[in-house]
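Data first, discussion second: the structure below is written as structure tokens.
Missing here: one protein chain of the complex. Every other protein chain is in place.
Take a look at chain A:
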Amino acid sequence: MDLAGTERVAVTEAAAELLRELTEKHGPLMFHQSGGCCDGSSPMCYGRGEFRTGASDVLLGELEIDGVPEPVPFWMSAGQFEYWSHTHLTVDVVPGRGSGFSLEAPEGVRFLIRSRLLES
């Protein structure tokens, strides 16, 4: 599918700050958007390469964060992307109590997706 030319994912300043801190602690990072129950529908943040993406995943974008040397790739499963492709995603952060194996949870915060419709 053609992803070129359209910005699909961005970060808020609060999320960017958290990504700078997490990069300091854990090195290069990545996101994979989850689906399903419990902590599903949340973006999961891992050390780069911790989660193996493959042919069933789509790279939505590479987040450029000031102060973070390498861009942070944002992935989603292709099946899920079929249902999400009409929306733009912004990674935000809220106070929270953990989720899956995502790296920010011990800091007492949680990444959260805010969405808007993409201009067609």
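General remarks:
Rule of thumb we're sticking to: a residue touches a chain if its C-beta (ideal position, glycine included) is under 8 Å from a C-beta of that chain, and two chains touch if they have at least 3 such contacts; residues count from 1.
Operating definition for what follows: contacts and distances are computed from a predicted model.
For the chain of the complex excluded from view, the name given in UniProt is "Aldehyde dehydrogenase family protein" [choices: "Fructose transport system permease protein", "Aldehyde dehydrogenase family protein", "Septal ring lytic transglycosylase RlpA family protein" or "Na(+)/H(+) antiporter subunit B"]. In the full complex, chain A touches the omitted chain through residues 32-42, 44, 46, 50-52, 77, 79-80, 83-84, 87, 94-103, 105-106, 108, 110, 112-117.
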